[in-house]
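Every protein chain but one is kept in place in this view of the complex.
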Amino acid sequence: MRDRLIFTGQLVFTLLVAAFLVVPAALSIMAGVTVNYFRGIQSGVTLQWVAQVWELYADTILLSFLIAFATLGVTLAAGVPAAFALHVQGGRLSRVVEEIITLPLAIPGLAIALALLSTYGGFSDFRRSWLFILVGHVVFTMPFMVRSVMAVFSTLDIRTLDEGAASLGASPWRRFRDVIVPNAVPGILAGSLMVVTLSLGEFNLTWMLHTPLTKTLPIGLADSYASMRLEVASAYTLIFFVMIIPLLVAMQIFADKERAR
Amino acid sequence: MVPRRKGQGHHRLMPHRTFVWLCLLPLAAVTAAFFLLPMARLVVTGAEGPRGLAGYLAILVEPRYRATLNNTVLLAAASTLVTLIVATIAGMFLQRHRFPGRAVLIAMLTFPLAFPGVVVGFMIILLAGRQGLIGDVSNRLFGEKFVFAYSIYGLFLGYLYFSIPRVILTIMAAVQKLDKGLEEAARSLGASPWAVQRDVVLPALAPAFVASGAIAFATAMGAFGTAFTLATNIDVLPMLIYTEFTLAANFATSAALSVGLGIITWFILALARSFSGSAVAAAG
Partner (left out) sequence: MNAAAGHGASVRIENCGKTFADGTHALEPASLDIARGETLVLLGPSGCGKTTMLRIIAGLELPDAGGKVLFDGKDMTSVPIERRNVGMVFQSYALFPNMSVVENIGYGLKIRGVPRQERAARVAELVALTNITGLENRRIDQLSGGQRQRVALARAVAIRPGILLLDEPLTALDAALRERLRGELNRLLRTLGITAIYVTHDQAEAMELGDRVVVMCKGAIAQIGSPREIYFTPRTRFVAEFVGAANIIEGPLDKGYLVLPGGRQPIGGDATQPTAVAMIRPETIAIVDAAGASLSGMIDSVSFIGDRQRMVVSGASDKPITVDAPNTVEAEPGERVGLLIAPDSVRLLPQEN
C-alpha cells in the first residue's frame, strides 16, 4: 500500500515537472497558429502569423541554414582528420592538444565573442560579413565534432586497420580515404547532427557578432520577443521548433542505436 | 582474445608521421587564429583600462561588481540545487519503473535539451509574463496577476527549464548503472527504504551529482540569452558584461569581467571532469 502511494506521489511529481516544460511550448505552438491568443482556439486556426514571420524574417532563417551548413563543412574538413591524428598519435602531447581544442566549451560564448571582436573587429569587411559569425560557430562546435569522431575511433582499433592497409601498400592518404573515414561514419554523422543543431540554435556568440544585415534565426527570435506581438513571436518559435526538434529526435535515435550495438 | 600490450605511441607507423601532422594542421590553424589569439587579445584588453592589471581584481573588489557576482553565484547555486533534487526524484522514478507512456514522459522531459537561452526565456514569458498562464490563473483565482518573468525569479525558473533535461538524462544514466545487489544487501541487513536511499543509493550517485551539478552551475553562470530575453536589467554577470560592452563601451572592464567569468566556469568544469572523467560542456 505504501509502495503504491510512493509510486503515485513520484508519478504526480514527474508529471508536474513535465508539465512545467511542455505547457509553455504547447502554448507557444498554439499561439502561433491561432488568430487571437487571448481568445484561444475559438478564434480560429490560421497560418497568417507564420506567413507574416516568413515575410519579416525569411532572410534570418536562410542565413541560419547557410551558416549551419558552412559550419558543418568547416568542422568536417578540419575536425575529422584532426580527430584521426589525435587518436593515432596518443601520448601526452595529443592530450594537451585535446584540452586546448575543448577549451571553447568551458568558456561562455559571450567571452569568445568579445575576444573575436577585440581581435578582428577592426577588419570591417570581415566584421560585417556572415563569415564573422561562421568563425564563432566553428570555434564553438568544433570540439563536438572532434570528440564524436574520436569516440568512434576508440571503439574500433583504427590503428590496426590502418597498419593492415599500410601492409597492403596503401599510402597514408589512400588509407584515410578507403579505411579511416568509411569506418568513422557513425561518429561523423553524430557529430554532424550535433554541429548543425548547435549552430542553428546558437545565440550568445551570435548576438555579439551580428550586424543588422547578418541576423540569424535566434537573433530574429530575440527581436520578435521584444517587439512583435505574441502570436508572431510564437509562430516564429514554432518554425524554430519544426527545424530543431527533428534534429534532436534524430540524434536521440542515433544515440540509442549506437548504445544498442 | 589475448590482450595486447597497448602503449601510447609505441606502435607508430614511420612515414605516416608527416601525414598525421598534416591532418592536424587545419584544426591547429583555425584554433590558433580564431580562438587562442583572440583569447590572448582579450586578456590583454582586460588590462588596458584605467586601473590596468588591477582591473582584473575589480570583480572581487568593486562593491557593485561583487554584488553582481554574488547574485550570479547564488542564483546559479540555487537553481543547480533545485535542479538536482527535481531531476533525482524524477530520474530515479523513470529509470526504476516501467509503465505505459513512460517513453512519452521521458520525451517531454528531455525535448528542451538543446534549446537556446532565448527560446527558454520566451517559454518563461509564456508562463509567468504579463500575458502568461500563471498570471491568468492567479487573476482568476485571486484577482491579482502574478507576474515574475522579468525578474531574478523568472531567470531562476529559466535556469531550471534548461538544466532539468540535461541533468535528468545524466542521473538516469547513472541510476541505470547502479548495482542493485548493493541495495538488496542493505535491505537484507534490515535497512528501511529511506535508509537504503540515504546510505547506499545517494552516495553511489554522488559522482553523477557532482558532474551534472557542475555543468548546470557553469551553464547558469555563463547564460546570456535567457537573461537577455527576460530583461536587460537583471543583475547577473553576463548581463553586466553585455551592458558594459554595448552601453557603456567599457571594453577593458567587459574584457576583464568576461575573462574572469571564463576562468570561473573553466575551473568548475575541470573539477567536474576530475569526478566524471569525460569532457563536459557549458552552453546556453
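All chains are identified by letter, namely A and B, in their written order; residue positions are counted from 1 within each chain.
In this text, a contact is a pair of C-beta atoms (placed from the backbone, for glycine too) under 8 Å apart; a residue touches a chain by one contact, two chains touch by 3 or more.
The structure displayed is predicted, hence computed values, not measured ones.
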{"item": "Of A:Asn36, A:Asn183 or A:Gln252, the residue in touch with the unshown chain", "value": "A:Asn183"}
{"item": "Given A:Leu15, A:Leu76, A:Ile100 or A:Leu161, the one touching the chain that is not displayed", "value": "A:Leu161"}
{"item": "Chain A residues that touch the omitted chain in the full complex", "value": "156-157, 160-161, 163-171, 174, 178-179, 182-183, 185"}
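Just so we're on the same page, only the chains that are shown with their structure count from here on.
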{"item": "Between chain B and chain A, distance of the C-alpha-averaged centres to the nearest whole Å", "value": "16"}
{"item": "Contact set on chain B toward chain A in their complex", "value": "8-9, 11-13, 15-16, 18-24, 26-28, 30-31, 34-39, 41-42, 45, 86, 89-90, 93-94, 97, 105, 108-119, 121-127, 131, 133, 160-161, 164-165, 218, 221-225, 228-229, 238, 241-242, 245, 251, 254-255, 258-259, 261-262, 265-266, 269-270, 279-284"}
{"item": "Residues of chain A that touch chain B when the two form their complex", "value": "7, 10-11, 13-15, 17-18, 20-25, 27-28, 31, 37-38, 74, 77-79, 81-82, 84-86, 88-92, 97-98, 100-112, 114-116, 118-120, 135, 138-139, 142-144, 146-147, 159, 162-163, 166, 172-173, 176, 197-198, 201-204, 207-208, 218, 221-222, 225-226, 230, 233, 237, 240, 244-245, 248, 252"}
